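Note that this complex is displayed minus one protein chain, with the remaining chains in position.
For subunit A:
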């Protein structure tokens, strides 16, 4: 055995189950990798004792001859948007600094029930609002990747699940949870050369996940390959009576159903995803992806999603509107920080608490959301955006008459340098152009690595599927993965 941290979820699970590995040695190896990774700033809290306790439980269960659950012995990173009992949960904000939930989110509980352990709470964009992990109160996450120009410019790991992306790519965790509201699993996965899937809206319970935009938020796994994502998604999914939008449908056995043959499948190429100023390398990768799909036996069809260009503006009404409502709960009364200026009344206390507790991007979105929901503007903005959202969903419905999955690039560029886009909020928002439409329609979508650009940075391809057809998405992604043979990894500099 070379290095235990080179192992993925399936290898660890199988190795522990058949006795080649002890869960404890795996947990110790990853705990050490976490401790050595401080320069990436990927963790807000490290929890080595949690990982060891879970591992010991698995080792004891195996010694007692018990059947091990599906993620037994796999230590993972937990995005700090999931409430974890007794462990600080901040959403990378100051306003929740010190908040230790008295309860466990459904998704994290399911993972612990499946035998996984927690390495720590992962840094993210504050309240998951961002595409570069530069809005965290606890500082930027630095991507493990560097350009091959020798410049060593620190790169963005993508966002908002930037810590999750960095640790999986850096072999600091075999898998991590992410959440995706407009692309926050897929874009960071693409930026660091790993896989990540956002399932159908309602597959994973939102209970105990700190809310950003409730009609869009979905949890999902980020891991090194498609199979590992399938394993982890199975563990995370399932009906939960505590979430009113949770889907009461069985969780398929996605891992067992993996099949890389695309024979008889039609892959749609949406012509509206050919955007202005798209780098040639992205276009070239897309063409390569199409060739891989053909090679796997698929028929390629061109489709039209005519309202694509309105997806981003609709998203930047709906998501901030929901955020302004969701984040009204941070009032300095029930939990989190309180700022009480001298002689302040209750209203002053709310305003001071929120001014001190929220970062600039969070304030910007709350203000946009408050504006579009305010008297006189509601119909022109929010109602119109909800109607456009219906049209976007309808575009996809029409596309499914002609194809089974859609293939697109994940992001319009490779990872950019930290600081490169943070001065212009609008330029940052445009980074989500390919991921937002499927979020608005609640569809399952996955990013899988396709290759490297000239600077030696990963580029991702996105597969979008019908509602509840995660299997079709995983299978198409697997067909790409097998043909791309992507095995590049960042050279360790930290």
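We adopt the following convention: a residue touches a chain if its C-beta (ideal position, glycine included) is under 8 Å from a C-beta of that chain, and two chains touch if they have at least 3 such contacts; residues count from 1.
In the analysis below, contacts and distances are computed from a predicted model.
K.L.:
Missing chain, UniProt name, options "Putative phosphonate transport system ATP-binding protein", "Aspartyl/glutamyl-tRNA(Asn/Gln) amidotransferase subunit C", "ABC transporter permease subunit" or "Fumarate reductase subunit C": which is it?
P.N.:
Cross-referencing UniProt, the chain left out corresponds to "Aspartyl/glutamyl-tRNA(Asn/Gln) amidotransferase subunit C".
K.L.:
Which residue, A:43, A:191, A:286 or A:381, contacts the hidden chain when the whole complex is considered?
P.N.:
Within the whole complex, the residue contacting the unshown chain is A:381.
K.L.:
Tell me which of A:215, A:288 or A:304 is the one touching the absent chain.
P.N.:
A:215
K.L.:
In terms of residues, what is the contact footprint of the unshown chain on subunit A?
P.N.:
Residues of subunit A in contact with the hidden chain: 98-103, 200-202, 215-216, 241, 244-245, 247-248, 307, 310, 313-314, 316-317, 324, 328, 331-338, 340, 344-352, 354-355, 358, 363-364, 366-368, 370-372, 374, 380-381, 383-391, 393, 425-426, 429, 440-442, 467.
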